[in-house]
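Here the complex is missing one protein chain, while the rest keep their positions.
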Amino acid sequence: MRILYFAWLRERIGKSSEELEPPPGVDTPRALIAWLRTQGPGYAKAFSDEKPVRCAIDQEFQPLDAPLGRPKEIGFFPPVTGG
Amino acid sequence: MRILYFAWLRERIGKSSEELEPPPGVDTPRALIAWLRTQGPGYAKAFSDEKPVRCAIDQEFQPLDAPLGRPKEIGFFPPVTGG
Amino acid sequence: MRLVAVQEQDFDAGALLGRLSGAGTGGLASFIGIVRQAPDGGLKALCLEHYPGMTEKALERLADEAEARWALTGCIIIHRVGRLEPGQNIVFTAAASAHRGNALAATAYLIDQLKTRAPFWKAEEMQDGTTSWVDAREADDTTAAAWNTPASPENLP
Partner (left out) sequence: MRLVAVQEQDFDAGALLGRLSGAGTGGLASFIGIVRQAPDGGLKALCLEHYPGMTEKALERLADEAEARWALTGCIIIHRVGRLEPGQNIVFTAAASAHRGNALAATAYLIDQLKTRAPFWKAEEMQDGTTSWVDAREADDTTAAAWNTPASPENLP
């Protein structure tokens, strides 16, 4: 699946998107975060605290414990600050 | 004093302003209306019902029973409908 | 920046908004009132009359009140008079502030208060040749008065 990172998550991870296939059993955004954390120091730093992390599954805001399903795209980002 | 008429009061009276000296004892806009009503059929028609009549003394909205004092100018008009 | 005007000519909303966009302004709200065609298409024009001198004083006072209540960096009130056809602009209110809530509330305040506290009168000229003075709307009094209640709208979003 395509994973996108925005704002300081993008900066800490060092890329804005990538294609990744998480292992079986990763069934929520929160589980995906736990797995990503093991993928390198940038990820560990970006996801060290889940509290300010928000996500969208196929471009819809979802809670971190939403069922992940088989999305085409998942985005991780801090709380929005537009307007 | 200068008396001004607006909207349908102006149309019924047939003029937009005039200089008049009301008799002693005319000490409120309501009393002025009662006296104006005797000044001709246009006035009688314009002021036949006081309910929709509003006034301003020296360009400030005032109730019909406000003290008239010695104003330079008094305006009579229906409720406002701008905006 | 303060601008209050009563005029026959149209206004340029874009240019007016540009004048409010100054230092310290984070939010800029505006309202334009437009002559609305009647549902049956029967309206030919509105004819707007006002009380010269008193009108300007009343509008300046509304601007004073809005500036004091919402810490504005600027505000504008422009009201047209004369004969206006459907689709034409009648009135413009705008307010600028550091914060969006203040700009939005002040803009709504200005138009709500103007409707009941500024000496303008509208007559409707109909397609069938008749003309009649527009009656004041009780709802406008209610709306204007609600700004003075404890639960007045600036405490809300």
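Each chain carries a letter (A, B and C) given by its place in the written order, and its residues are counted from 1.
Keep this in mind: a residue touches a chain if its C-beta (ideal position, glycine included) is under 8 Å from a C-beta of that chain, and two chains touch if they have at least 3 such contacts.
Since the structure is predicted, the reported quantities are computational estimates derived from the model, not experimental observations.
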Visible chains in contact with the missing one: A, C
Hidden-chain contact residue, picked from the options C:A29, C:A45 or C:A136: C:A29
Interface with the undisplayed chain - residues on chain C: 12-15, 17-18, 21-37, 87, 89, 98, 100-101, 103-104, 107-108, 111-112, 143-144, 146-147, 151, 153, 156-157
Where the missing chain touches chain A, by residue: 4, 6-8, 10, 56, 59-61, 75, 77-83
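Methods note: only the chains that are shown with their structure count from here on.
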Inter-centroid spacing, chain C versus chain A (mean Cα positions, whole Å): 48
Contacts with two or more other chains, residues of chain C listed in rising order: none
